[in-house]
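Written out below as structure tokens is the structure these notes cover.
With one protein chain held back, the other chains of the complex are shown just where they sit.
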Amino acid sequence: MDLSRRSFLKTGVVGTVGISALGFDLQPLQAQTATLKIARTTQTRSTCPYCSVSCGIIIHTIGDGAKNVTPAVVHVEGDPDHPINRGTLCPKGSSLLQDIVNDRRLLKPQVRRPGSDHWEDIAWDQAIEEIATKTKLLRDATFVEKDANGKTVNRFDTLAFAGGCTDTNEFNYLVVKSMRAMGVTCLENQARV
Amino acid sequence: MSDRKTLQVQRISGHPGPVAGAGMQREEQVCKLIDTTTCIGCKACEVACVEWNDMPFQPTMFDNTYQTMPDTHWNYWNLIKFNEVTNEDGTFQWLMRKHQCMHCADPGCLAACPADGAIVQYRNGIVDFQEENCIGCQFCVSGCPFNVPKFSPTTKKVYKCTLCSDRVGQGLEPACIKACPTGCLHFGTKSDMLMLAEKRVKQLQTVSGFKEAGTYDPQTIGGTSVVYVLHDASNPEKYGGLPKNPRIPLSFTIWKNWFKPIGLIASMMAFAGVILHYVTEGPRRPQPQPPVKEVDGGEGKKEN
Amino acid sequence: MTNGWVDIKNTDMMLIMGGNPAENHPCGFKWVIEAKRNRDAKIVVVDPRFTRTASVADQFLQIRAGSDIAFLGGLINYALANNRFNHEYLVNYTNAAFIVKEGFKLPEDGLYSGYDATARTYDKSTWNYEEVGAGAHASDTHSHAVQSSPVPPPTLPPNVAYDLSLQHPRCVFQLLKQQYSRYTPEMVERITGIPRERAIKAWETFTSIRQNGDMKKAGTIIYAVGWTQHSSGTQTIRTAAMIQLLLGNVGRAGGGVNALRGHSNIQGATDMAGIFDILPGYLKMPVPADTDLKTYLTRTTPKASKPKEWDSFNYWSNTPAFTVSLLKALYGDAATKENDFAFNWLPKIDRKYSWAEIWDDMYNGKVKAMMAFGMNGVMIGPNAKKNIEALKKADFLVVCEIYPDETSEFWRAPGTTPEEMAKINTTVYRLPGAGFAEKDGTFVNSARWLQWKWAAVPPPGDCRLDQEILARIFLKIRGKYQQEGGKLPDPILKASWNYTNPNNPSLAEVAKELNGKALADVTDPKTNTTIKADQQLPGFAFLRDDGSTMSGNWLYCGSWTEAGAMIQRRDPADPSGLGIHANWAWSWPMNRRVMYNRASCDLNGKPWDPDRKQIWWSEAKQKWAGNDVPDFKPDSDPKSHMGPFIMNPEGVGRLFVPIGAVADGPFPEHYEPTESLIANPLHPSQSNNPIAKRFKSDMDKYGTPDQGYNIICTTYRLTEHYHYWTKNNPMNVQLVPEPFVEIPAELADQMGLRGGEKVKVTSARADYIAKAMVTKRIKPMMVDGKKTYQIGIPIHWGYRGIAEDAGKTAKTPANYLSPAAIDPNAYTPEFKGFLVKLERV
Partner (left out) sequence: MATSSQRFDRSTNHFINRIGLTVVYVGELLRHRAYTRFLHWAYGIFFFLALLSGFGIYMPWIFRWFTPLFGGGAMTRMLHPWFGLGFVFFFGLQAFNWAAAMKWGQGDTRWMKRLRDYVTNRDTIEPPDVGFFNGGQKLMFWEIVGGSIAYVITGVIMWFPEIFGRIAVAISYVIHDISALIMLAGIFIHIYLSTIGEPGTMQAMTRGTVSEAWAWTHHPAWYKQVTGRDPAEALAEARRTQARSSGDQSNQ
């Protein structure tokens, strides 16, 4: 598919330089507009991740979903069917393409060791292993089973979990399930502030 | 579905004679309605424009305003102009106006453009630059009463809003219109947009107390395919320099259309003149000339 | 939002205050404009700045940040004095007629009855209704309270004394009148800085929809964190709710109290209890005194409290079913009747663990680690420098993000020397998560709609889905407990994690779990429908307290039924034209789009406005019918006088909030912000909110005018940016490239300051440097006779971002400035309306 912008086909208006030296060219005149860049893209319905209006968006990706294609986002536009935004988007929603395709994205796990002044790369398995070890150590060292009055409290209140504003319900539920299972009390979210 | 669409052309820049094939199809005039009284200056239209047209980003500077940049740019066709206005009666207004190509019925750019086919006006009212024919003379810049076309020093061509002719050609609305969150932007046929505008103006006058509310569709350039509703139509200048009576300079109308060819002919008269001189008077040779052997027909007046 | 985004189009009148929806919710704001365009609706905007919203308003009033209750109190006073309320609604749908206990005292001196100055708390026993035939018994509860320890919270009387004539001196209506009679236009002008004639005009306009009690029209109040982020935030919102009850606007199309939440899924995060004080579905967190499930359920399940002749649905009476179903979801087969459904595995809390408190605890060395998934805690503040210092004391920090953020790089915050850096012993793991387009799952919007989104692209590079990261960490910990044992391993080992791919749970499976299913056959006795074991439940009416059902969140029960994923529905039809869109996605509770919609009808079940019929009582079917799902007991005949506010034990709306459900008083009272230029004109001796929390660490300083902090500063977002996210987006950076400070032109003239010059803003806590935006949109105002200036700072810039990395900013986050002072109910910090100094750089 030709995605180049403003690639004009010229029926009559242009070209044929010598022939139209005197300018009179009686072919019917139709000027070609640019190719519709989303004419052949694959569309995915999503929800804008910014404010709480929940604008429906359509993410256009290259390719038709075939096995051998890694879909890349080429355009994001409002979903005209969505009852709230009816296709409209604000300046943030309109620029979501640059949020999805952004060269500032973090692409690999990193660790900053104590006292260090730089990031080091770390393998996923290693990072998970270290985090789990540290978490368990901390929990076992500070877990409160009973309070001063002898009441069962089962609290792990030395580790805090801060949830983000764009975490989905399902993810948040997994957070509640896993963190409360460990006894985490310092559970907060962007929702608070 | 075809990815491409040709639009019927109504007018062509720098083109001699009539537009061949004009009137072959019916086509409604399309129009953008911009209701500045419900514009919140959110810039969604600016972004939608940049995103749809895949225009490169560029650095901007803080300039004591919410306005993105001082004026539109060759790769930034749509700009909201922000104006803090204290009216004579002491009331304060923060006016926002989406500034872009007005798609004039009588386009100054097209009138000024010398390059055949670099600017076309479609039958639906869209004035579109066909960059491959553009010669970069920038006369359109001067021809435009709204200061819209912008020159790219890199490509040496001039660019502006296309009213998303690629989208409109495929039956879609322009990208800015689609994005506009408040619906201050509207798209449809010109007659429908004028009706909507009139309705809104009446509401502004009777309900909201804007006695001078009105529609901006300047007839000095034959009307536009972008129509504004203003709280105060008596003073469009306060909306970031919207001219009250936009005009195309005479140099791009009378001079270009009439005097240019006449001037050329006049110049060519000199060519005709010297030919005539040669024929009737003959060359002026260093004297003495070689003697004349015989004179054909004349009385030999050259013979002195 | 009690109502919804599209519903705003039905309104006739809007008060937009404490929010700037044109700026922050532009696409929702379209419905405001629709109402204006199609219904001639009026917009009144009250804000410290002339905002983008103000630019399209009919009236704009510039208010001093943090004085909202005074303005709203004045509005109540105006409405009461000018008969701008509906008597029928007020008497029958609110607690206006209820009689309040003897001994209750209004805060003429700034304090309600029962204040304990040393503990800075209230004894709320007098904040209650009078029981019929009581009087003498009143002292009983009190003496009871004194004797036993800890104090059992006061409970509502089942049989409330009332006076339908509203004449009883201690009836809520009379107390309300008395309370707000002090909020005269003169007083409001002194406190808010709004000239009285303008305030009166705005009150007149807003209440004009209820001229002589006529109920045809509806008005809405729209707000956001401009109200929340104050030390009296909750009470401000309460005042709005009271106005709407007084005017009969709650439950009605085009009415309601509409909180515009700031983020895509913080409504969901609240529903899902991503916060310390609740469990999913707003169930209360257990406290140490809840020694078993029964004690907990007795404490948390309210009993109806109402006039004897009336009825109350008291929906929270189903708390046991909700709780047990949740425990079954969390612990699966390990939750049995015998072990109290594993109730004791839940942590029990006896103090607050709110956002600012966690940071204080970390700063004080109590919290040693943090996992932040998409939460930039350093930038969010408050008093962000303290957060940076706190992290330096932590043992480890796990950040899951998609961009490099300030929190993960706290150890190299601007100003940190190499020597200091070498002493920071925090290990920081920065894990690359997935962006929104790479994940599926559900967001809940401000209108409570649950909407599924689909993944469009795979995560780039070595990024992982967030749920995979979390699951792998949790399962790794579980594995360690399995192998090594440790403290209380049972909840970790037995937490239900039966996903097809445990290391990367399918969110669709989780969503189904949230809805819940029958674990044994469950029959609804009324309709005689049976849900077979293992089938998805059709709604929360099927939840049981005997362990035969499970549901991760009772509010979401009905979202993914046997009929399919309701949250994925995409039918935009709206036959009523009211913007209900009942078949688009799904909203809690039970797909009701306007909450408390019973109140949209009069006592007999007829819509107040026949042109906007939401629901109505069908005499023929003996059922409530309607375009929306009735938020009510479907077969409750109006004659039974069941209250429309079914989540309140009273069944009616609360003008007066009893027994400390709101901690700082049954009626809202204006208190000065933590940092204020003036003493409270209502009661100078009790200027601030007596129970708002301040922190005591050496980094928590609070400024006073005496110290030279003489300008009010407020913080906010811009429409071009989104928190600390779009500073990585070149398009948005192009729109607004640099941080700035909005400064009134008059103040700038005084300082000889021109736009574009750099200024330094200093609070008692830190400095902030940016360019000045000199504007006519903020004007000086007279507050209590003093000329007062306000300035404003957008919050979007920190020390990592396109502009920051290019060295174009001073790298001072706005929340370096804000104080850690928190509201006693919502624990939200006072980001708006603190004191600063302003200088040229």
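Think of it as A, B and C in the order they're written, each chain with its own count starting at 1.
Methods note: a contact is a pair of C-beta atoms (placed from the backbone, for glycine too) under 8 Å apart; a residue touches a chain by one contact, two chains touch by 3 or more.
Everything quoted here is computed from the prediction, not taken from an experiment.
Enquirer: Of B:Phe139, B:Phe187 or B:Tyr216, which sits in contact with the chain we cannot see?
Expert: Considering all chains, including the one not shown, the answer is B:Phe139.
Enquirer: From the listed residues B:Pro56, B:Gly90, B:Gly171 or B:Pro286, report the one that touches the chain absent from this view.
Expert: Hidden-chain contact among the options goes to B:Pro286.
Enquirer: Per the definition of touch given earlier, which of B:Lys199, B:Lys244 or B:Lys260 contacts the omitted chain?
Expert: B:Lys260
Enquirer: For chain B, which residues reach the chain that was dropped from this view?
Expert: Per the touch rule, chain B residues meeting the hidden chain are 14-16, 114-116, 118, 133-139, 141-144, 147, 151, 156-157, 249-252, 255, 260-261, 263-264, 266-271, 273-274, 277-278, 281-288, 290-291, 302, 304.
One rule holds for everything that comes next: only the chains that are shown with their structure count from here on.
Enquirer: Measuring centre to centre with CA averages, how many angstrom lie between chain B and chain C?
Expert: A distance of 51 Å separates the two centres.
Enquirer: Any idea how many Å lie between the Cα centroids of chain A and chain B?
Expert: Result: the chain centres lie 40 Å from each other.
Enquirer: Quick check: what residues of chain B touch more than one other chain, meaning two or more?
Expert: Counting only residues that touch two or more other chains, chain B contributes 42-44, 46-47, 51, 181, 183.
Enquirer: By residue number and range, which residues of chain C touch two or more other chains?
Expert: Correct list: 26-27, 30, 719-720, 730-731, 735.
Enquirer: What part of chain A is in contact with chain C in the complex they form?
Expert: 44-56, 59, 61, 70-73, 81-86, 88-96, 98-100, 102, 104-117, 119, 122, 124, 127-136, 138-140, 142-143, 145, 147, 149, 151-178, 180-193
Enquirer: Considering only the defined contacts, which chain B positions touch chain A in the complex?
Expert: Residues in contact with chain A: 1, 3-9, 12, 15-17, 19-22, 24, 42-44, 46-48, 51-54, 116-117, 120, 122, 128, 130-133, 162, 165-170, 172, 175, 178-181, 183.
Enquirer: Which residues of chain C touch chain B in the complex?
Expert: Within the complex, chain C touches chain B at residues 22-23, 26-27, 29-30, 32-34, 36-37, 40, 50, 52-56, 58, 719-720, 730-731, 733-738, 740, 754-756, 771-777.
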